[in-house]
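For chain A:
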Amino acid sequence: MTAGDAHARARWARRGDIALRVVASVPLAYATASLWAMALARLLPGDRAEATVTAALIALALCSLAAMWAFAARSGWRAIWTLGLAAAVAAAITWISIDATGRV
Partner candidate 1 sequence: MSILSLLLASAAFFLLGLATEAHHRRRFGACPQAARCKMLRTGGWLSLVVSVAPALLARGWIFGPILWAGAIMAGAGIAFLALNFVPARAMRDPEIPSPSVSASSRLCNGLACRCGASI
Partner candidate 2 sequence: MSKGFRQSQAFLHTWSGLLLGWILFLVFVAGTIAFWREGLNRWMRPEIARVEQPMRVLAGSQAFLARKAPDAKSWIIPVATERSPGAQVFWVPQPKPGEEHGRRGRRGRGDTQALIGADGQVAQARETRGGDFFYRFHFDLHYMPVIWARWLVGFATMMMLVAIVSGIVTHKKIFKDFFTLRRAKGQRSWLDGHNATAVLALPFHLMITYTGLVTLMTLLMPWAVVANYNDQNTVFATLFPTASVVERTGRPAPLIDLRLIAADAERRLAAPASFIEVSDPGDAAARVSVSQSASSMLSSRTPRLTYDGVTGLLVWRSPPPGVAAETAGAMIGLHAGRFAGNGGRWLYFLCGIAGTLMVASGLVLWTVKRRERLPDPTRPHLGFRLVERLNVAVIGGLPLGITCFFWANRLLPVALRGRADWEMHMLFIAWAAAALMAFVVRPACVWPSLFAVTGVLLVALPMYDVVATDRGLFASLAIGDLMIAGIDAAILVFGIAFLLLARRVAHHRPVAKRVRRARTATASRVPEAAE
């Protein structure tokens, strides 16, 4: 492999990494934040309407933090699987909770 090839591969690797981070920071961050909105809405104690509003307010902030994490993580793949895991946990919590007590 020549030096030119190595350069080209490094450049594409970097672009790929950035592409992964963009996926992590836009659709995945929003999805993770939304799922946590749902989980928090289920988990927070008190009146349901209140919990709903609180959860939504928190989720808006979480979305931007998730987007920051997408770029701070050591690699693009790491950003994706960590956010994906967080999303999955939230989804599980929501599912179990709705299954147990249903919705108003």
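One rule holds in what follows: a contact is a pair of C-beta atoms (placed from the backbone, for glycine too) under 8 Å apart; a residue touches a chain by one contact, two chains touch by 3 or more; residues count from 1.
Regarding selection, all candidates are chains of the complex that A comes from, given by their letters.
Since this is a predicted model, take the numbers as computed values, not measurements.
Asks: Taking the stated C-beta criterion, I'd like to know which one of 1 or 2 contacts chain A in the complex.
Replies: Candidate touching the shown chain: 2.
Asks: Could you list, by residue number, the parts of chain A that touch candidate 2 in their complex?
Replies: So the residues of chain A in touch with candidate 2 come to 7-8, 10-11, 14, 25, 33-35, 37-42, 47-57, 59-61, 63-65, 67-68, 71-72, 94, 97-98, 103-104.
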